[in-house]
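Missing here: one protein chain of the complex. Every other protein chain is in place.
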Amino acid sequence: MKASATFLLFFCHLLVVSLANSGMKRQYHPCRHLVFYFHDVVYNGQNDANATSAIVGAPQWGNLTILADKFHFGNVVVFDDPITLDNNFHSVPVGRAQGMYLYDTKYTWTAWLGFSFVFNSTQHKGTINFIGVDPLLVKTKDILVVGGTGDFFMHRGIATINTDSFEGEVYFRLRVDIKFYECW
Amino acid sequence: MKASATFLLFFCHLLVVSLANSGMKRQYHPCRHLVFYFHDVVYNGQNDANATSAIVGAPQWGNLTILADKFHFGNVVVFDDPITLDNNFHSVPVGRAQGMYLYDTKYTWTAWLGFSFVFNSTQHKGTINFIGVDPLLVKTKDILVVGGTGDFFMHRGIATINTDSFEGEVYFRLRVDIKFYECW
Partner (left out) sequence: MKASATFLLFFCHLLVVSLANSGMKRQYHPCRHLVFYFHDVVYNGQNDANATSAIVGAPQWGNLTILADKFHFGNVVVFDDPITLDNNFHSVPVGRAQGMYLYDTKYTWTAWLGFSFVFNSTQHKGTINFIGVDPLLVKTKDILVVGGTGDFFMHRGIATINTDSFEGEVYFRLRVDIKFYECW
């Protein structure tokens, strides 16, 4: 009988300790993982039909149809870009990437991002919301997933982004690899 | 005795399992719930005394006193709006809603929001900070409560917003139903 009680104690202890560990040291592998692409076409004064974004803020030395000198420092761009599942601009969009970015360095290419993914399809409903820094010359970089709504209720995580393609200063395509570490 | 040990094992198991569940599957009913209204009066060049917000960014086809064509795409608005407990613009404000929104779609009414509620009264002290997307034609929609300070230290949650009333393109009133799911 003593042996069985000791075993029981050990068993409980094991359960409790493993649970405690799972609580204190959270999981570092994503609880959910999604990959998307989005496509940005900056308005340049002549591409109104195709443009998905527009310069809406500029420093004193800039204007609203050409990204400014000095690495575009001070340009604020508002966008509503199609999200696709693959890297093809002509694929059927599964959602929209909406928000803004601003170029914020005078000596290199860096952007500060604040935007949301908006989904309203049979596959995904809700929003995923991002904030972070994009040093454009670095191949892959991490930004924050500050939270979500709908299917992504209260989720938090990290998005690894990279500029998958670009053409001049009018088109670029971003690959967004979303890893949620807090799922609800 | 064997029966009592079995019962004990079952009892421990029950405790541990229910705890594990409470840890893995967090609560989905709010730990705190608040409702506010805020009132936005956009500056139009003539209402300086009453205006609580101003257009500060516009696309090339816009200006700073009239919201732009194409669903106001590209307009950036900075605001400092009174918060009230009911839907009456003339009620005594209990705080201020401060930040910005930007219209970010060319084909429908959509805004991206980044703002904070600032309280400094006997009832509430601190800030609640929001980010998210507002598709204006959808009756109710969810945005993020990314965090708080003071009385709302480290809180996270969801705010359900709806445009409770509006007059032309100068006045609108937003109802904000805040549900915190992480309280500290």
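Order as written gives the chain letters A and B; numbering starts at 1 within each chain.
Note that contacts are C-beta pairs under 8 Å (C-beta built on N, C-alpha and C of every residue); 3 or more make two chains touch, one makes a residue touch a chain.
For clarity, every value in this text was computed on a predicted model and none was experimentally measured.
S.K.: Thinking of the whole complex, not just what is shown, which of B:79, B:103 or B:172 touches the missing chain?
M.R.: Spelled out, the listed residue whose C-beta touches the missing chain is B:79.
S.K.: Touching the absent chain in the whole complex: find that residue among B:84, B:105, B:127 or B:163.
M.R.: Looking across B:84, B:105, B:127 or B:163, the contact with the absent chain belongs to B:127.
S.K.: So which of A:83, A:102, A:128 or A:176 would be touching the chain we can't see?
M.R.: A:102
S.K.: Please identify, in ascending order, the residues of subunit B that touch the omitted chain?
M.R.: 1, 4-5, 8, 11-12, 15-16, 19, 22-23, 43, 45, 54-57, 63-65, 76, 78-80, 96, 98-100, 114-116, 118, 126-127, 129, 131, 146-150, 153-154, 184
S.K.: For review purposes, identify every residue of subunit A that touches the missing chain, sorted by number.
M.R.: On the side of subunit A, residues 1-2, 5, 8-9, 12-13, 16, 19-20, 23-24, 26, 28, 56-60, 73-76, 102-106, 110, 112, 114, 131-133, 135, 142-144, 146, 156-158, 181-182 touch the unshown chain.
Quick note on the criterion: only the chains that are shown with their structure count from here on.
S.K.: If I superpose subunit A onto subunit B using their CA atoms, what angle of rotation comes out, to the nearest 5 degrees?
M.R.: Rotating subunit A by 120 degrees superposes it on subunit B.
S.K.: Averaging only over C-alpha atoms, locate the centres of subunit A and subunit B and give their separation in whole Å.
M.R.: Taking the mean C-alpha position of each chain, the two centres sit 21 Å apart.
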